[in-house]
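Everything on this sheet refers to the single structure shown next.
The complex is shown incomplete by one protein chain, all other protein chains being positioned as in the whole.
Take a look at subunit A:
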């Protein structure tokens, strides 16, 4: 939200899902009797806003390449393709795609953002909150149809009162696109995959119901922005394995990870300790400690190709000079050492299999 308000990102939808954020400062009353109430709006520091910008730009770029490669209707899949966002939270990439918002507006292909089956997976409460926000935003009717939910009897009036959140809801977008939101703990996918490995057999029905509307015949891109890192390495692997087993090899499958790296140096040790103090643990960080580890992880998960780039390298290589100048002009970034330190501890790693699309470094 901070990065949007300050002009780093052009995202007309972020405000629809914004929620009150915990203030980064200690509450003044706890320490200072003289202190008064502070401003309500949370404004993040420029270094964090630039990080948000670079990470969004990197993933947008990979998504753009995926969509461009899969846009040409060759008949076999009718020009349809699929994106699955794991732990989507209040991410707005689906809406930005459906509405052709920048950077998805600047492409030349007219079919570029048609025929996108977009799945978002997150905890049921978050899925339900997003549903309420979508229903409450009339401006979204231009790009999304009235949502249908798994529990047809639940109306917007009733759901405030102890109603169980829907397992899923869906909405149609322009050009045959669909948005699906699934209230689902990813560990259920991991469990299903592990059980399937133990008891191979025809469990397709049970698996199909886990993610309704998922198509096995479409080129599919999985996105995990700081999501799988919160699972155990085994569960994270099994979630990817679940999709790997379901999506047809001919269709092609890609995975984009955004995660922390380098827990071993002074900055990394402090990061791990600070996050632990907030109750955040990233078990995969213990296993995949470097960019090279992440590449090996992707290859081991069955992806033919694997690439990785730290966020500071994303900024250096993928952000055009004019855009860098624009972003730097917004607030200025006073300390490069700190940026290099922080941004080198976050990585975008991606891999793909099959020949349907390629995510070579643009």
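The definition used in the following text is that contacts are C-beta pairs under 8 Å (C-beta built on N, C-alpha and C of every residue); 3 or more make two chains touch, one makes a residue touch a chain; residues count from 1.
We take it that contacts and distances are computed from a predicted model.
One subunit of the complex is not drawn; among "Serine/threonine-protein phosphatase", "Small ribosomal subunit protein mS33", "Vacuolar protein sorting-associated protein 29" or "Proteasome subunit beta", its UniProt record names it "Serine/threonine-protein phosphatase". Among A:45, A:68, A:111 or A:191, only A:45 touches the chain left out of the display.
Between the chain not shown and the residues A:226, A:245 or A:287, the one that touches is A:226.
For the options A:188, A:270, A:292 or A:360, the residue in contact with the chain missing from this view is A:270.
For subunit A, the residues touching the absent chain in the complete assembly are 22, 24-28, 30-39, 43-46, 48, 51-52, 55, 226, 260, 265-271, 274-275, 277-278, 280, 311, 328, 331-338, 341-343, 346.
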